[in-house]
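Please read through the structure below; I'll follow up with questions.
Heads up, one of the protein chains got dropped from this complex, but the rest are sitting where they should.
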Amino acid sequence: MQLLRDILDKQVVDREQVKIGKVDGLVAELRQGKPPRVVAIELGSVALGRRLGAAPGRWAARLAARLSGKRQARPHRIAWNKVRDIGVDIEFDIDVRRTKVFAWQDWLRQHVVGRIPGA
Amino acid sequence: MATVNLDHLAGRRVWSENGGSIGYIEEIIAEQDGDDLVVTEFHVGIFAAFERLSASTIGTALLDVFALRRREGLYRIPWDKIDISEPARPRLLCSEQELSGFKAGSQRRKTSH
Amino acid sequence: MVAGFIFMISSDCNEGKMVGPVIRLSRACLPLLLLALTSCSSSDTAEQQTELASSTAQAAAMVTDAWLSGAAPSCYASSALLSFAETLADAARQVQSASPSDPARRDALSTALSRLSNAANQAASAVKTEHHAQADQAQQELRAAQGDLAKAYSEYFAPQR
Partner (left out) sequence: MKKLLEISLGVVTSVGGFLEVGSMATAAQAGALFGFQLIWAVALGTICIIFLVEMAGRFAAVSRHTISDGIRERFGFNAFIWPLLAALLVNFLVLSAEIGGVAIAAELATGIGFQWWALPVAFFAWLLLWKGTFGLIEKGVSILGLVTLCFVVAAVMLHPDWKGVAAGAVPSLPQHDTAKYWFMAVSILGASISPYLFMFYSSGAIEDQWDKSYLGANRAIAGLGMTFGGTISVGVLIVAAVVLGANGVTEVDDYNQLPLMLIPIFGFWGFVLFVASLAVACFGATLEVALQQAYLVAQGFGWTWGEDLKPRDDPGFSLVYTLSLFLAAVPIALGLDPLKLTIFSMALTAASLPLTVVPFLILLNDDRYVGEHRNGVVSNTAVIFIIALGFVLAVVTIPLQIFGGT
């Protein structure tokens, strides 16, 4: 399997085919004497920022931290063992509502979209 | 556990021991090992994104037309011969002549999927 | 920007340095773009302004005709004529500020242009106040001024050619 061509940047969907985002990052565990093991994928603006370079990475992290009120923003991670199907999209056996991935969309729903009538 | 972002490796320049660069990381190959997905080799070539384009014959043909595709420049380096602990500067862990052993022969296996 | 894409497609690398050449490239384009916004072709101003003026004057005549025949509403016709009058006045100013070899001919040309501009203004106010007679009269003035412009224009260029 070719990780950069077939996994990175591909569309991620959850159990109910809800579009969660794209594979913005790919995390592997370095083990002594054994090949690196893919452990998780990363999603979100912080992961994307880091891919553009060190400086954009810091800005994205700082912005995300301020927006989400957390002290230090880290990209969302989904464990690789939850992957179900790797096709043109990559399906994970999770329910996005129980993850933090949609936190920003929920925030927007409550504070902005919800306020506009007829949303 | 020590982790590294493989996506930061994409397109990075790989440095050999004597400080020369042997090319860019074009692709990272992984195989299923039991229920683990493990990295087995790195493709380092003159042209960073070529592997991504190579899936399509027309992409290859176009790059051939512009002579951008120099296949003999591709190295297929096993995972233990590159130190990726610091993604910004991947370093080669093998000697020069060992490196030439990893040079992809002309009959690169067709990327079947 | 274009080379940026090809450069980036050829190197998925994401250190800052890879983005550097592209930024230098777009920085080079910016002054060009700004120049494009401000400059205008510097062909002979008098000739260019006169061509613009005769085209605008003809448009003014067509609008007045349309209004007189009831085919154009007053609010449109008057604002159009005002806009044309302004273009004509601006043309007159530009010709006046040009410094040709023979000032007498330049003045003849710029007076013809100002006459056109006044005629258009007259037509605009006539249309605004719905005075058909006055508009008719302004139309004649406009036609006469167009003839004037043609004469002044040919004199202005005749000897040099």
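As written, the chains take the letters A, B and C, and residue 1 is the first residue of each chain.
Please note the rule applied: contacts are C-beta pairs under 8 Å (C-beta built on N, C-alpha and C of every residue); 3 or more make two chains touch, one makes a residue touch a chain.
Here the structure is a predicted model, which is why all the values come from computation and not from measurement.
Undergrad: Please identify, in ascending order, the residues of chain C that touch the omitted chain?
TA: So the residues of chain C touching the unseen chain are 1-2, 4-6, 8-9, 12-14, 18, 22, 29, 32-33, 35-37, 39-41, 51-52, 54-56, 58-59, 62-63, 66, 69-73, 75-76, 78-80, 83-84, 87.
Undergrad: Go through chain A and note every residue touching the omitted chain.
TA: Interface residues of chain A facing the absent chain: 4, 8-12, 18-22, 24, 43, 48, 51-52, 88, 104-105, 108-109, 112-114, 116, 118-119.
One rule holds in what follows: only the chains that are shown with their structure count from here on.
Undergrad: When you average C-alpha coordinates per chain, which one falls nearest the overall C-alpha average? Tell me, please.
TA: Centre-most chain by C-alpha means: A.
Undergrad: Indicate the whole-number Å distance between the mean C-alpha point of chain B and the mean C-alpha point of chain C.
TA: 60
Undergrad: Between chain A and chain C, what is the separation of their C-alpha centroids in Å?
TA: Here the centre of chain C sits 54 Å away from the centre of chain A.
Undergrad: Using the average of all C-alpha atoms in each chain as its centre, how far is it in Å between chain A and chain B?
TA: Going by mean C-alpha positions, chain A sits 25 Å from chain B.
Undergrad: List, in ascending order, every residue of chain C touching at least 2 other chains.
TA: Residues 12, 14-15.
Undergrad: For chain B, give me the residues that contact two or more of the other chains.
TA: Only 8, 10, 52 qualify.
Undergrad: Can you name the residues of chain B that touch chain A in the complex?
TA: Counting only chain B, the residues touching chain A are 1-8, 10, 26-33, 35-40, 51-52, 55, 79-80, 84-85, 111, 113.
Undergrad: Spell out the residues on chain A that touch chain B in their complex, using ranges where they run on.
TA: It is residues 1-6, 8, 24-31, 34-39, 42, 47, 50-51, 80-81 of chain A that touch chain B.
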